[in-house]
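The other protein chains are all here in position, but one chain of the complex has been omitted.
As written, the chain order gives the labels A and B, with residue 1 at the start of each chain.
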Amino acid sequence: MTTELASDDVTQARFVNVRYKDLYKLLRTLFHDPFSTTAAIILIVLVIIAIAAPVLSPFDPTAQSLLRRLTPPAWVEGGSEANLLGTDLLGRDMLSRIIYGTRMSLMIGVVVVVVAGIIGTIIGMLAGYLGGRFDAIAMRFIDFQTAIPYFLLAMTIMAAIGPGARNLIIVLSLGSWVIFARLARGTMLSIRHAVYIEAARVTGGSEYWILVRHALPNLTSTIVTLATLELSRAILTEAGLSFLGLGVQPPNSAWGLMVAEGHDYISTANWLSTFPGLMVMITTLSINVFATWLRKATDPVQRGRM
Amino acid sequence: MVSKGEFKKKAALSRRQFLKLSAAGGGSLAVSSGLGGILLARSAPVFAQGNTNLVAAVGAEPPSLDPQAIEQRIPQMITWNIYEPLIDRDDQGRTIPWLAESWEQIDNTTTRFKLREGISFHNGEAFNADAAVFSVNRIVAPELASQWIGVVGTIKNATKVDDMTIDIETHDVDPILLGRLTALAMMAPGWTQEVGDEVSSTTNGTGAYKLRNWHRNVQVELESNEDYWGGAPSIKSATLRIIGEDSTRFQSVKTGEIDIYLGPLPDHLPELPKFEAPLAQEFSMVRLSNLEGSPVADRRIRQAMNYAVDKELILQQLHAGLGTVSPGQLSAPGMFGYNPNLAPYPFDLDQAKSLLAEAGAEGLEIDYVAPKGRYAGDAILNQAIAEMLEQAGLKVNLNLLDPQSWVRFGDRNQTPVPPSCWYLVHSNSLFDADRTVSSYYTDESPFSAYHNDEIRTLFEAGRVELDLAEREKIYHRVFELGREDPPAIFMLQLVDLWALTERTQFKPRPDGRFILRTMSL
Partner (left out) sequence: MLRLLLKRTVHSFFLITAVVSVVFLTTFVIGDPVRALLPAETPEEIVEQYREERGFNRPVLIQYVDYMSHAFVGDFGDSWWQRTPALPIALRPLPATFQLGIFAMTLAISLGIPIGVYAGMKPGSWADRLATVTSLLGVSMPLIWLCPMLAFIFAVTLGLLPTAGYGSWQHMVLPTIALAALPLGRIVQITRASIIDELVKQYVTTARAKGLPNRRVLVQHVLRNALLPVITVSGWEFVLVVSGYTIIVEAVFGWPGVGWMLFSAIRIRDVPLLAATAFVIAVVVVVINFAIDILYIIVNPLIRYE
């Protein structure tokens, strides 16, 4: 869900032409804000972890060792340095599982956002541009879908079609595209209005080309901000579904799954749930902090206040 | 923009506004906490303790209290205190007369039972031949779709001979009729017909306890039947609280809030005040398919799989050492047909690998279907077993499914081509090999994926053999053959884990029934 007020989508669109000089200025504003910088760094680290998981992970995340099960983290009595964050119910190394879990969550999140973003943006742009019947139907459908209690349906559908990463991506994308569509449509409507006026004055020149030239740059900044927020929402939903057993399945590593496995052991082996849960928290928090900065930075009105 | 003075004024006022808002907020908070408290108070369960009230915890709401319809563990914890069978078991697991005093065999398929006199149901109806006949016929009737049908299905019907005598007829010769009757609860005909659908939410039995109250999703309350024919029990009342979370049950028994619960995590045992762990008639196993076309049809592969799994390690690490490794058969001492001469498959990875090599099965890909959430720790256990099989060189496609889907894969009616491996815990409440063999050593049951001609012949003979010694020899041979041509990876004989407080005196029966009148505080 976007953090915008539910006011007129049209007025939310801002006219921004992003050029390289602006990009540099953008980064400068980032460095002035320590929280956002930290968030950005954390995100970069997470991406690195996700990509380089096989290299960084000390053990194979599926390697079991029944004799070493439920070892506490290294700094607790009974822990060992071999398993920094301890081992789980089957003796698998927690740190390795968390690293691969990063890969899993980020991969799912990014794919969902890309798929939903592309589909949603295209449909939204079409709706805004074409107007008329198509727009009316699309809007009704979008309004309608946003009203449906989504987590409930996601659970039911996942239970029916079978859990697993691939189905998860499909279901999450289905929930996410409407957000992109609504924003894209709103931006399109405002641009189209302005462009129409402009085009009326300018002789010749393909309307399409003008739209593209103006639409894309305007959309990019808002869509990117929205994408980061949707990424955080996708990761949260995936973690929730995996926790309930309807998402990523064992023996794969996913944070939600790990939290569920540690559920009965809160009093005796809390590291099973705490660390993966913390990862989700850090990830979504960093994304949201970053997204807040991104929104302020790409919004010329707000930028003045920075 | 705004002058300093104005700014200050604004701030001062917004502080007042802030306080006002907080007051309003605090007020509504107080009101709703009051409301919440009232709502909760109305539904608060009874925590009463004292020397005659036992509090137990169960993990889920019983779906029904109809003792003949539902065969699940939790409802049985309640119903076997209220209802009683014709035959019961003693603390060694042997059948003993109960509501039936004596019996004699009339012919091959008919047994005549003499009923105990002077017993009545809680509502006053007399327990007599009418009631017994009604109860037997009710449970085998197709309309009821009883979950007990697998146990009592051999019974054809019951007929009245006189007021306190009945005849029970079975479809075929049935050497274990008595054992089956321990599962058949006696119900009152008048009352059952009168209450109709309410039979699942109200009770009327001959037992030592009556249902006092069923507070849905919260608890079931029982009170003692002071007129019980066997004498009033020492525990005067019992509450079975529904606590879904294991961690809560665990904490509650530590603080004494509850006295007993079934199925603590093995990892929690060291911290429990007390626990009982009698061996149960439950055998965990990975059913293997040797049917035509199965990747593991070659018996050497199945033997290899038995060598590949380190059952001792699993027993120690995942079951806290409680239980025993199955000695190459799905049977145990105390069960009829158990072969004492068979040894368990030792853990021998080299032997496993060489057998696989012999059969040309290195790198063989197999399907392994297991449940998650059906048995305690099942997901973890099966991941461990699958990993061990991989160590031996097999490629295991592990599929952890929800209980409904998992059952489907084990039922050949729904999955004609069974998976190579299917995990389950075989529960043999009849203490007799017949059920085990028919289910898993022959292809008679839809839940079997195994065929062996020699065993089949022996099994048919055992079915109709009435001479006990002969019958035993037959089953010995069956299990001997079965060890060499394994229908499964023989895993463990499990225990029934009960967590208790110090004050609770409970000697669990081998059949695992929760019988309050045998307990004391």
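As a convention for this text, a contact is a pair of C-beta atoms (placed from the backbone, for glycine too) under 8 Å apart; a residue touches a chain by one contact, two chains touch by 3 or more.
These figures come from a predicted structure and were not determined experimentally.
Only one of B:137, B:200, B:391 or B:520 touches the chain withheld from this view, namely B:200. Across the entire complex, the residue among B:51, B:202, B:414 or B:457 in touch with the chain not shown is B:414.
Although one chain is hidden here, its contacts on chain A can still be listed: residues 3, 5-6, 144, 147-153, 155-157, 159-161, 232, 236, 239-240, 243-246, 256, 259-260, 262-263, 266-267, 270, 273-274, 277-278, 280-281, 284-285, 287-289, 292. Where chain B meets the omitted chain, the residues involved are 2, 6, 9-11, 13-15, 17-18, 21-22, 24-26, 28-29, 32-33, 35-37, 39-40, 43-45, 63-64, 69, 71, 142, 145-147, 149-150, 153, 197, 200-201, 216-218, 242-245, 247-248, 251-252, 373, 402-405, 407-408, 411, 413-414, 445-447.
Note that only the chains that are shown with their structure count from here on.
Here the CA centre of chain A is 44 Å from the CA centre of chain B.
The part of chain B that touches chain A in the complex is made up of residues 246-247, 250-251, 265, 267-268, 271, 313-314, 317-318, 372-373, 379-380, 383-384, 386-387, 398, 400, 402.
Interface of chain A with chain B (complex): residues 62, 64, 66-67, 69-70, 89-90, 159, 245, 249-251, 261, 263-269.
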